[in-house]
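Every protein chain but one is kept in place in this view of the complex.
Then we have subunit A:
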Amino acid sequence: MWNVELTGEFIAFFVFAVMIITGAVMMLSLTQVVHMVLSLLAAFIGMAGMFVLLQAEFLAFVQVLIYAGAVTILMIFGIMMTNHQGEGAEFPRAWHEGLAAVGALALFGLLFYAIRQADFSQVTAYAPAEDNTLAIGKLLFTGYVVPFELVSVLLTVAFIGAIVLAKKEAD
């Protein structure tokens, strides 16, 4: 497995992986909250690049639009509306953080072992659609109409609920 040949896909994968992991680790190590959100922005954009590598162009577009655009801006608004001083290091919770790190590393070890053990042999090769967006649109409005409408209702309800929750009480 480790003797991968240097194809273009692997090099692009490596670049995007470095971008994503750098962004995520910077999120853990920075102290200013706004800087953390901006470093996660890099991770989200790298993820969009990975979607392009996986021939999911429409999803890459949606990823930039929703995660890199909407969610990041929403979080920055959330920071601005609450107090935005950095992570106050009043008392270092060494025990808590150590246990969390051990747990996360153990989970990663388990997942890594499972991925190494599994046999991912492909029966049929992937035949990408000529126009990814067209194919997804057709599938979404024929086979998945009911979930699509349900998720639009869910989104409307969630956003109205968010407005009601966040608006100031009239007093």
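Definition applied: a contact is a pair of C-beta atoms (placed from the backbone, for glycine too) under 8 Å apart; a residue touches a chain by one contact, two chains touch by 3 or more; residues count from 1.
Note that contacts and distances are computed from a predicted model.
Going by its UniProt record, the hidden chain of the complex is named "NADH-quinone oxidoreductase subunit K" among "Glycine cleavage system H protein", "Ferredoxin", "Metal ABC transporter ATP-binding protein" or "NADH-quinone oxidoreductase subunit K". The set of subunit A residues touching the chain not shown comprises 1, 4, 9-10, 13, 17, 20-21, 24-25, 27-28, 33, 36-37, 40, 43-44, 47, 50-51, 54-56, 58-59, 62-63, 66-67, 70-71, 74-75, 77-79, 81-83, 87-88, 93, 96-97, 100-101, 103-105, 107-108, 111-112, 115-116, 120-127, 129, 132, 135-136, 139-140, 144, 147, 151, 154-155, 158-159, 161-163, 165-166, 168.
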